[in-house]
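Got a structure for you, written out below as structure tokens; questions coming shortly.
Missing here: one protein chain of the complex. Every other protein chain is in place.
What follows is subunit A.
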Amino acid sequence: MSGQSQRLNVVPTVTMLGIMKARLVGATRGHALLKKKSDALTVQFRQILKNIVSTKESMGDVMKNSSFALTEAKYVAGENIKLTVRENVQSAALKVRSYQENVAGVKLPKFEYFIDGESNKNDLTGLARGGQQVQACKAAYVKAIELLVELATLQTSFLTLDEAIKTTNRRVNALENVVKPRIENTISYIKGELDELEREDFFRLKKIQGYKRREVERQREAAKAYAEEKFAEEISLKRGISVNSAHNMLSHGMQKDEDIIF
């Protein structure tokens, strides 16, 4: 792929020059704005990154605790607790709400967990034995769910921001390396063509001026010569002789008259 940036194919007129200049201004401003947006997004991105790492680590611990609590409950309340719990499943009490948050112009999805408020059939589990362990286990798992929902939020924001940063960077690079050089080349081409046309016109003008001047000179010469002849004629007429006729008689006489013997 050649690194040369082409220029746009346009008619090199003054209007086009104006249009191209406006476009260049627009491209420059857009480039600056997009760069700022990309920077803002990157800052957000780094923050989320840090949060994700720390949350994942704490999640590992929390899961361990909850599994522990579950084992305790199983030990105390008997193995049948699993089946009891499974039978009791109806509709979920813990649900997640998703909404969008606008961060630096990018819509990020966020999850919020909430309790639906229906009474759990599971409240009665372990009534026979080990009720306390079961409740403790339940609390541990609810806490785990909270953390997990938060982690899910972070993860989705991370993925969405990643995409957004990539697109923005792509646009910034495109503006910087393709669009602006192209417009600049077009502008210099138009300017060159306009200059050339101007030079052509100028040259043509000069040439025509030259012709005209020469014409005027020649006419003046001709007029001067004619005027001089006329003046000479007038003077000779006043003296009573016509120079021309005298001249004619003489030359005539020398040729035809044979009587005159000299």
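Keep this in mind: a residue touches a chain if its C-beta (ideal position, glycine included) is under 8 Å from a C-beta of that chain, and two chains touch if they have at least 3 such contacts; residues count from 1.
We adopt the following convention: contacts and distances are computed from a predicted model.
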Pick from "histidine--tRNA ligase", "Myotubularin-related protein 7", "V-type proton ATPase subunit F" or "MMS19 nucleotide excision repair protein" the UniProt protein name of the chain that isn't shown here.
"V-type proton ATPase subunit F"
Cross-chain touch to the chain not pictured, restricted to A:21, A:36, A:95 or A:214, is A:95
Looking at A:20, A:103, A:148 or A:190, which residue reaches the missing chain?
A:148
List the subunit A residues touching the unshown chain?
38, 42, 46, 49, 52-53, 56, 59-60, 63-64, 66-67, 69-71, 74, 81-82, 85-86, 88-100, 107, 109, 111, 114-116, 120, 122, 125, 134, 137-138, 140-142, 144-145, 148-149, 151-153, 155-156, 158-160, 165, 169
